[in-house]
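The chains shown are only part of the set, and none of them has been moved.
Chain naming follows the written order as A and B, and within any one chain the residues start at number 1.
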């Protein structure tokens, strides 16, 4: 009993550390995919965003997400984990105001830490999409709003015992809760900001703006892949040997399939195996399997990863056609990947894998019910997050401004926003794209 | 022949290149330089210590052309590189006594 608590706590904390480490992964992928002259700005954003998220989620986010309340938001123990709670007591033995997480027998602090690193992830996703043109202060402001209010409230719907949970919507580790949420918030930002100077030429020409450091991007991608073995299997929030072993494998297999298929599609489509697509493909596979990792078979995880990998390639190209300038592909990876992954639960789920949860999906004779619930969740979360984020971005725009001046953008945000340069000892050149 | 050296703002390279194409320039050589002049640099900080960087990143291009083409080239560059802001740069002209194309050994204007 007691030892089980210890085991569960160890697992949850270690998994949480792996998810924390994903902050570095995002920082490296996003800065590697951007230009050298904006590196300090991007890594600063990714570095402070976790700090901001820590405060925001501690002060009010946690309470809104997991505090007992109604189907739409938490209302008790709102501030600074101030509510009653006798964790690690579970089930009926639990007495406190954070009952949504009373099923896991770990101390409150372990629950908070694990949920915090997830909340921060949503904010890092935004960082990449708005990179190379956003004001530092404005990004900080939006990140606070996202982690303090937007993320926790939709999170409450699904993981806080809210209306979507009751509806039978399943998102095991957050394809929708974390990834789509981040992507929808990012999309609103991208629309408010507009594309980077020079990204879209006359008569619809899409110009390449090559990232400055593929070594960084690859390093970040591997770190994210590693972090995902905390992100997905950790979401059991209990050291259940069978479940976590299964999830570790489905997660890694989906990433592998995503990387391979994206590489192959890019090779066929563009004539060469573009490393940017390989990386985005692996991440797409990871996002895609996140909702279903505990509910689908290893075979299905390969299929889900493969589809996600292909989807990401077309997604990146499509977004450019739509003139939605996302320097790192976050909208495709986390947005499209997250939506697909959430729906995939409705298709590939099998009752035998996690009995008494999702039941069978469409492809396994479970009918369209599950798929329907998944679709509702996708739409509800998308609509809510996008609308509120758009409002937040516009508010920021009119109050503090959202985009740096054209001169600053041309010279680079590192000097303009930070007075720093990332690589002062190296002679640099403007890539003529 | 004449050698024309121009110091321009880096992001003007494309426009200048196209303008030179238009007047029939077949080749040129370019490289990154740092410029000091009326256009002032900026202040940076590093872990608390402030310092001014007087030098501004510029691009230098060199074109060797036939004497009669030289003025056209000059004007093409001036037009394409001008933004009207301080730091647009300079165009310098020099005399070039000889040119050889390494591949063929052609000499003089034919080498260009």
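Just so we're on the same page, a contact is a pair of C-beta atoms (placed from the backbone, for glycine too) under 8 Å apart; a residue touches a chain by one contact, two chains touch by 3 or more.
The structure presented is a predicted model; accordingly, all values stated were derived computationally and were not measured.
Trainee: Need the per-label copy counts for the whole complex here, not just what's displayed.
Mentor: A x3, B x3
The working rule: only the chains that are shown with their structure count from here on.
Trainee: Just how far, in Å, is the C-alpha centre of subunit B from the one of subunit A?
Mentor: 46
Trainee: How about subunit B: which of its residues touch subunit A in the complex?
Mentor: Touching subunit A from subunit B are residues 10-11, 13-14, 32, 42-46, 57, 59.
Trainee: How about subunit A: which of its residues touch subunit B in the complex?
Mentor: Going through subunit A, the ones touching subunit B are 410, 415, 419-421, 427-430, 432.
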